[in-house]
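The complex appears here minus one protein chain, its other protein chains still in place.
After this line comes chain A, so read on.
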Amino acid sequence: MPKDGIGASTKRREDVRFLTGTGRYTDDINLGKQLYVHFLRADVAHARINGIDTSAAEGMPGVVRIFTAKDFEGVGGLPCGWQVTDKHGQPMQEPKHPIIAEGKIRHVGEIVAAVVAETLDQARDAAEAIMPDLEELPAVVDMKEAVREGATKVHDDLTSNLCYDWGFVEENKAAVDEAFEKAAHVTTLELVNNRLVANPMEPRVAVGDYAAHSDESTLYTTSQNPHVIRLLMGAFVLGIPEHKLRVVAPDVGGGFGTKIFHYAEEAFCTFAAKQLRRPVKWTSTRSEAFISDAHGRDHVSKIQIALDADNNFTALRTDTYANMGAYLSTFAPSVPTWLHGVLMAGNYRTPLIYVNVKAVFTNTVPVDAYRGAGRPEATYQLERCIDKCARELGVDPAELRRQNFITPDQFPYATPVAVEYDTGNYHATLDKALELADVAGFEARAEESKRTGKLRGLGIANYIEACGIAPSNLVGQLGARAGLYESATVRVNATGGVVVMTGSHSHGQGHETTFPQVIADMIGIDASQVEIVHGDTANTPMGMGTYGSRSLAVGGSAMFRAAEKVINKAKKIAAHLMEASEGDIELKDGQFTVAGTDKSVAWGDVTLAAYVPHNYPLDQIEPGLEETAFYDPANFTYPSGTYICEVEVDEGTGQVEVLSFTAADDFGNVVNPMIVEGQVHGGVAQGIGQALLENCAYDADGQLLSATYMDYAMPRAADLPMITVDHSCQTPCTHNPLGVKGCGEAGAIGAPPALVNAVLDALNRNGHAVDHIDMPLSPARVWSAMNA
């Protein structure tokens, strides 16, 4: 057993370069004769473009070319990767998403013109001399206003601002409504899932290059999925075949979803480099990131739970307005539907569920997947509503949940919203969290807080998520315009070292550490002999990238399957070398042995034989030791858990302090516990950020009010408590070879409802009857709720 195999908390090997400044990020890439682009971006939310005068700017020093929409005639728009069908069976309304605004500006930050110059300052200077002739139009910002009859349209060629009206499961609607009529109790809650800006530490960067001698284009970009960008940009936007287009995503400093999508700047740099026969580089400023990176969340929902006289959940229905922004970003339509509606059952046996989602166009930045993507929105509604329900009924919120849990003997469990949970044990994580958070001692702590003038509260939330997305044939039926398998090539070198080329992409997850742990475990060699290659379409097999907590569950499984093929072939070689039967060969600790004998041959001797095949069964197998596998999962994976948060509220100011946070997760098998705990820490920090601090706010004119860190509050270390993380409750995934489920998004999903429930508990147990406060729970909002 290697010391750094599965289960070892190996330190992250990639951190050495990240922490010593030797990482190679996209902005570190500078090519010979490189030009710089500065984008002139819209400073109004909605306007007709009557003309753009670039004449003064064109003559300015260093300017090479100024591009406007007319330079992109014949070039495709940015494609949307998911088509949702509405409740009437009609496809969603899908407007063109141009690289540079065509005819109309539809959000602050949209590209109006692009200046390519010898230096960045020259490009910026020239951009200030461009004179767009704009006719300002009323902005559409509020979703419910946007879908009113006669509202100003974001897209003149669409029938309305409604992208789709989705009902799920439409056939269940009548039965759900009937259950509500018969209910002994109904709890209703209206809430907002606040819009967020992803804010990865590294802003987006794109460098386009073109090699005239081979007619090949290369894009270096900050992406979570370089193959997806190659497919979308090559096939739908620029018309470049995949064998003439290479996309490289080197070290990427955080993504959180917002680097999944194909962006205009990527297509622009690739296009302009070919036009100008020189590399073109763009590095986003933080200010640009706020108005051009896809935002997250932004749902306005009403949820209702029906219960019988024994407090069993009998039905659930929700109405949600989901903001799409001005255009459909790559996966935007799927987030409020197939990543949200199908999770509405949560951890509970509720037999009847109906989810309605209206997706709406507004004059705001496009909204798409952000850490958790749809699942946090589902969990937040459900866990907030159950908490309110418990208060209305006067029952313990933990016990109301427990009473309605799917029980361990019910797995596999088919929910009324189309998915089948393969495995889980919600009672186990609830019990573990109650114990670790010392819930039994809470009342004493609350008394202690009272003595110091503070209001103490405790909040519980359960979550379930669908990760490891997903079976391609299923997502295809649901409207995905892509497959969702993953790939890996395992190449064994002559001297026994292993290189794994994976379609997964690490932008902070630690694949370079965890993936070798799996290989080390399978072969019995040291993990240091395994190298992971990712992020370059030129040297990795076609993969779908990293998001939705899918890397280990899907990409790791592809690697596992490829490694199995390698090992099976190596066994054949070993059998030949030891003159034994293949069926008797065992591989353990890097040694092939013949069962029942003392014969053995080392891993390195077998790999050498594969490449120096002097004594080799050439009549049966080929030389070499390299295999590829594509893995398409049979189902989603379903991580779950219970989170408990304890807070104190300052009654005088409304300030919330998070005192403790406990996460009891079921991630199935765990490869590197330290990395898993780090992922939970990060996810919880982001969840606390959403619940307490972060707020992407627009005014009625479509101007972003929180456009810098002076107004957009990011969580900082001092805002966070020590986080207790436990992953000992393990029900391994039943359908992937590693039994893993995924852990990247859990924290961001479970933390917001736990925190908000805790604050409301603090208020209600201290005489402030407050049903709900919308996130973020800023001091001003909490104070206002207490003093309403």
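Everything that follows uses one rule, which is that a contact is a pair of C-beta atoms (placed from the backbone, for glycine too) under 8 Å apart; a residue touches a chain by one contact, two chains touch by 3 or more; residues count from 1.
Going forward, contacts and distances are computed from a predicted model.
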**Fill in**
Matching the hidden chain's UniProt record against "Beta-methylgalactoside transporter inner membrane component", "Carbon monoxide dehydrogenase, medium subunit, putative", "Polysulfide reductase NrfD" or "MCP methyltransferase, CheR-type" returns "Carbon monoxide dehydrogenase, medium subunit, putative"
**Request:** Have a look at A:706, A:734 or A:766 and name the one touching the chain we're not showing.
**Result:** A:706
**Identified contact with the non-displayed chain, of A:219, A:367, A:693 or A:751** = A:693
**Request:** Just name the one of A:9, A:539, A:653 or A:728 that touches the chain not displayed here.
**Result:** A:653
**Message:** Tell me which stretches of chain A touch the chain missing from the display.
**Reply:** 124, 128, 287, 652-653, 655, 692-693, 695, 697, 705-706, 709-714, 776, 778-780, 783-784
